[in-house]
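For this depiction, one protein chain was excluded, whereas all remaining protein chains were kept in their positions.
This part shows chain A:
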Amino acid sequence: MTADPTAAQPHELSRRSLLKTLPIVGGAAALAACTPTDTGRRAPQDVSAPERSPGLPHETPAPGRYRFLTEEEARTLEAAVARIAPGDEADPGAVQMGVATYIDGKLADHEAFAEPTYHRGPFAEGYDTDPGEVPADAVPVATDQLYRYGHQDRLTPQETYRRGLAALDRYAQTRFGTLFADLPTDRQDEILVVLDDHLSRSEQAEETSVGASGDSGGAVEEAGGQQIVTPPDVLDQAEDVFGDVHPGNFFATLRTDTIEGMFADPLYGGNVGMAGWALVGWPAAQRSYSPAEMLHGTRKTPQPMHDLPAMNPDRPGGGRPAIEQHQHGVTRP
């Protein structure tokens, strides 16, 4: 596999004959790829849409070699994702799929955020009864309404992981007197259940409220929510121990990133051996399916993204090449 998309399928691309004009693109990589060949045609262009961010990983992450996480953090993280998607050699889970390597790569590649994020203040601060509790430079929001505003964290993902993983260990120490990674799996699950319930509690606004918590028989299921089994005082304690990291949101981040690491292209460091795709039976990136395949299924098997030939504009029927490629009149001052 290659991390360099410009190297993909040169033979496929050199057949193109319609390319007359250089696109105006930014990025040295793209320009470097646009040199004339000795036939007078243009060499393959960078088909990775280099002007679009986020781009591809800076380097293909290598299993076990961490670029952002410390060894200790990586051990805690592996232990946590192992409970979110458990597995073994026969039935790979998050650990076997390299999810921690994926997360490390995501953190190392993006000093701030991997997705477009507005990160200017003022930031929100929750309050239970009195907006006056909140520091003057923050926006006071009732705690049970905060979930409606989505991501509002002051912390960057790097900070969230650095502090969150430390908090997970602190919480394991508080509850069971040892580091998270050294706990038996049922104890680890107990801790993650607390975090998960903390998330559910924070997403239940007025109507359902916390009244249902602690009463596992009577919990209300609202909009796909799940039952809260952790008593409120235990949730409050977790919140105290976690400090400036929101325990529920940290769990949500872990789970989301685990899912990404299981199913993103192996180029990003996870999904080792395409085991994630095998788990759910997804043939991954393909060029096409026929109407018959849509009704009856396919025999196509997964391949890494860059093994797929880039779509090229040589196609029958004549017509104007206009629709496909750069036109005069589109400029960048």
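Simple rule for what comes next: contacts are C-beta pairs under 8 Å (C-beta built on N, C-alpha and C of every residue); 3 or more make two chains touch, one makes a residue touch a chain; residues count from 1.
Note that contacts and distances are computed from a predicted model.
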Undisplayed chain, where the name is taken from the UniProt record, one of "GMC family oxidoreductase", "Exodeoxyribonuclease 7 large subunit", "DMSO/TMAO reductase YedYZ, molybdopterin-dependent catalytic subunit" or "Cobalt transport protein CbiM": "GMC family oxidoreductase"
Omitted-chain contact residue, chosen from A:69, A:85 or A:183: A:85
Missing-partner contacts on chain A, residue numbers: 5, 8, 19, 23-26, 45-49, 51-56, 83-87, 93, 112-120, 122, 124, 139-141, 145, 147-153, 189, 192-193, 196, 205, 221-224, 226-227, 255-256, 258-260, 262-265, 268, 276-277, 279-283, 285-291, 293-298, 305-306, 308, 310-313, 315, 317-320, 322-333
